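The complex appears here without one of its protein chains, the remainder shown in place.
Order as written gives the chain letters A and B; numbering starts at 1 within each chain.
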Amino acid sequence: MTASSVGKPLDRVDGRLKVTGTATFSAEVAVANVAHAVIVGATISKGKITALDVGEAQRVPGVVAVLTHLNAAKVPGADKPTEMTDKVVQVLQNDAVLYDGQPIALVVADTLEHASHAASLVKATYAAEAAICEMDKEIGAGFAPKAAPGRPPPDSNRGDIDAALATAFARVDATYTTPCENHNPLEMHATIAVFQGEDHLTLYDATQGIFGLRKRISKAFDLKPENVRVISHFVGGGFGSKGSAWSHVFLAAMASRATGRAVKLSITRQQMFAFVGYRPQTIQQVTAAASKDGTLVALRHEVTSATSRFDTFAEPSANVTRMLYACPNVKTSHRLVRLDVATPTFTRAPGEASGSFALESALDELSYSLKMDPLALRLKNYAETDPDEKKPFSSKTLRDCYTQGAAKFGWSKRKPEPRSMRDGNWLVGFGMATATYPSRQSAASALARVKKDGSAQVLAGSQDIGTGTYTIMTQIAADALGMSVERVHFDLGDTTFPETPVSGGSQTASSVGSAVKRAGMAVRTKLIDLAVKGKGGPLNGMSAEQVDAEAGVLVSKQDRTKSDSYEAVLARNGLDQIEEKIDEKEKAERKDHSTHAFGAHFIEVKVDPDFGEVRVSRVVSAFAAGKILNRKTARSQFIGGIVWGLGLALHEHTERDPRTSRVVTKDLADYHVPVHADVPDMDIVMVDEVDPYVNEIGAKGVGEIGIVGVGAAIANAVYHATGKRVRSLPITLDKLL
Amino acid sequence: MKPFAYSRETGLDHALARGKEDGVRYLAGGTTLIDLMRLGVEEPSTVVDLRALPLRDIKADGDGVQIGALATNTEVAYHPLIAKAYPVLSEALLSGASPQLRNMASVGGNLLQRTRCSYFRDPSSPCNKRMAGSGCPALDGYNRSNAILGVSSSCIATHPSDMAVALLALDAVVHVRGGGGERAVPMGDFHVAPGSTPAVETALQKGEIITHVTVPASPFAQRSHYVKVRDRASYAFALSSAAVALDVSGGVVKSARVVLGGVATKPWRATEAEAELVGKPPTSMSFDAAGAAAVRGAVPRTHNAFKVELAKRTVARALRDLVGKA
Partner (left out) sequence: MTHAIAVGASAPDFTLRSLSASALALRALRGRPVVLAFADTFSIGGANADLLREIRAHLRGLGAVLVVLAKSAVFYFRPDDDVEAFDDASPELAREVRDIATAYGCERAMPALFVVDSEGVVRFARRNVDIQGAGGVEGALVAALDAAGRAVLSPKRSLLLTRREWVVTGLVAGFILAFVDGCRDNGAPSPMPPAPGASAAPPPLPAPPGSGDIDVTLNVNGTDRQVRIDPRVSLLDAVRERLALPGTKKGCDHGQCGACTVLVDGMRVNACLTLAIATQAPWAKITTIEGLATGENLHPLQRAFIAEDGFQCGYCTPGQIMSALGMLTEGHLKNDADIREQMSGNICRCGAYPNIVAAIAGVRARKEV
């Protein structure tokens, strides 16, 4: 057998490009004489534009065009989203202002300096209306969102929660809130749009979904999809915000069409807070009740999240409550309130990250009511099968995560009393929480090709947003082809490659990986067939089953001296290459199973007793996520998710002025994300798990589970350290004074 | 960014002459000016780069030290004369910004740092500091980072510097040159509270250049300490900070300095807190009393009310750490 590459901690195949600064991100594609575009944003949150003075802007040297709603071409599809990731965009179609920072003009000039300066000279006059952004005041107007196709319904109810609550021994009723958070990938959204003639468009775009973008843009501009090419070889982080085509992509294309030039539009950091989505604020009411021995008898989780006036996105925070514990009586609901704000979107573990904060905090609170160890409470209510879908799990090794994580962390050293542990002046607290994330699979295609020089090229549309797609696909392909990784070149990020889903929902490894594996296997099968049935050769006449592939050489299993290289097979049969394209669907066995990854976080915090400053000092997190394709990149994904959880717990919140609904914290000095000094080293335990049902490669996806539960684990540790229960994230020091 | 002309001056007299022109801004490290120019808050028509002026030396000055206005924050923080004799200054500098910014930022520029108030930094928002009479949205808007001391009905913008807080505690003197020659401005007079003219932030007159800062020897300089409290472990502005210095002999505080940062419209010397300390033994009780005295008269608002308690504790803690350290 070929030594397997999958599972090994292979260095990233694109590492060299990234450390030398030669990985080309969208705004860096060399386009000579490209025009630079800058968006002018509205400075009110609701109302109408009554006048736009662009005269001064147009007089700036180098300005090519100023697009406004008065002269921009109509884009009929702008407000007609069709897919789940599509958004209603504001692309200069009318005089309405719907949120702070909404694009109201686009300046195109020869240099960025000219465009930026001219943009600052566009003067808008508005008829402003009162804008509302305070969610708690609108909560009475909450409404139930429509269920998205293929996604769980907004409400659920199993058992009889009221009856169960009447008999409960211990009960927690609490309201938890999470704030608006902006993804803030370090690369700002950027597009270079190039119309070639009237009906061919190329977009170099920082996107998590090249095919979704192509579909949205080709429909909106009435172009043939095959005439729109999206290229995205490197993406500087996405976390959900680059999963949709936002206004700037349309605007760049409009500007290219209008001016006849290639147009580069890279939005500013401030604009990252305006029109590229965010995690909406939530208000979550949780009731958790148990009998005396800690058996959960009732869980109720009512979620309200905010959305815009003109589009709908619901943060599905209560879904996790439906399936995480074996509780017979569970009732959940999701409601939305409309505010004068931009539309929120998917943000790393949408729903699970915010919802697990509420659920896992409530369970911690319940553990104190019961005088029971928080870990013991979770083990007591371990769900052996999915209580929501009423199906067996395709695999679930959460128990091992709990025990291995707890052992490594030293959970048993935890003194149950709050405020009972110290390190010098610091208060010390231990907290834990469960992590889970669904393991999805979407249809995906891939093409594998072995060339006459014995090297392989493997193509799949897809994207690498830092998740390691280039690397793990190379490994999967190498194993499938029976080759060494050095001889396999995997490429992605181009709509001329086979179609793949959005890089979101932790589904790329599962979906694209399965297609790549099958494409590689198909080519290998063809090669073996040629070797045994084609022209001559040392393996001719054997049955295919007798032949093995190893580092690009076919070998007889019986007599290993008999071998035939891929080059030789191709040459002998007069072929330049052998290729196979595979269209992979969801694995059939998934239907009969519930598919989730699981994990457990054990976190130590230190809290300054005077100032309430919280420092995360230790993290041990254990995950069972099926086959780990690359231990190095997977560990990075887990760590990255946990760092996001740390930000969620302690730092991140986007604030608006309640009187104007305008964002006040719109840069990286006002919107804090964790820095080096906030993040300790971490101990990541990857629990072995074999899952034959989840997909072709047995991997569950690791991009999102890392963040899930971290908010609660830290909040629980803070409670343990201080005796103060903070139910409103982030846990800034003022909440602990 | 508005277009501007750039020139680099190598002689102080030339630079001073340029300063008389309309629309001139002096450039040193650029960490404030370029930032604000890109936001459209500063719009000079001419930028005169001072970095080639010979104003970068850090040297002994009698028993004290003289720091050139163009010395970078990094150079000052790690200079042996400073790190040993004026720990509060070194600590304050190293708690500020990032290593990159400290490599760029100058002492003179740091003194002239402008507020981080979000409304000030957004030219589409009213702000009395930017546009007199336009109003102060921070008063009743989102004001978590704003000041509770030295405020007026026109402005509650926090002064962001860490360094200036330490320099005030050390009785430093700012030396400036202008058309009328040289003058020395004690740190206590250098920054001014907003009152009804929030655009006026310092005693520096148009066309003047800070040449250097002198820090005298003092009985308390060496026993000095800076504590900074912020929203993350590093690379964040102070929610509250305190520079403290004590001269203790015979078990009694002879003289004391308590200066607050992050909570006031200018580096805020808390003389009432100092009075609580002088003449008493340095105990936790007097430190708490000093903390309480330091925030007397504070005007909390919707989102920054926590700063009253936080500043109080910051003072007490800085003093406790200082005594513990000694």
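We adopt the following convention: contacts are C-beta pairs under 8 Å (C-beta built on N, C-alpha and C of every residue); 3 or more make two chains touch, one makes a residue touch a chain.
Predicted, not measured: the structure shown is a model, and the values here were computed from it.
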Response to the item:
Contact with the hidden chain, among A:S156, A:S266, A:Q475 or A:T732, goes to A:S266
Discussion item. Can you say which of A:G209, A:P387, A:G482 or A:G640 touches the chain missing from this structure?
Written reply: A:G640
Worksheet item: Who touches the missing chain here, A:N33, A:T82, A:S543 or A:Q558?
Response: A:N33
Worksheet, complete the sentence: Per the whole complex, from B:D49, B:D247 or B:E272 the residue touching the absent chain is B:D49
Worksheet item: Who touches the missing chain here, A:V6, A:I49 or A:A65?
Response: A:A65
Worksheet, complete the sentence: Residue list for chain A contacting the dropped chain reads 11-12, 14-25, 27-35, 58, 61-65, 71, 110-114, 117, 184-188, 192, 194-200, 202, 227, 229, 231, 234-237, 239, 256-262, 266, 268-269, 465-468, 632-633, 635-637, 639-644, 667-669, 673-677, 679-682
Practice prompt. Identify the residues of chain B touching the omitted chain, counting contacts across the whole complex.
Written response: 1, 3-6, 8, 27, 30-31, 34-35, 38-39, 47, 49, 51-52, 74, 78, 97-101, 103-104, 233-235
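The working rule: only the chains that are shown with their structure count from here on.
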Practice prompt. Show which residues of chain B lie in contact with chain A when the two form their complex.
Written response: 1-3, 40, 116, 118-119, 121, 123-125, 137, 140-142, 144-145, 229-237, 239, 306, 309-310, 313-314, 316-317
Worksheet entry | For the chain A and chain B complex, residues of the former touching the latter | 43, 113, 116-117, 120, 610-611, 613, 615, 650-651, 655-660, 662, 664-667, 669-670, 672, 674-678, 732-734, 737
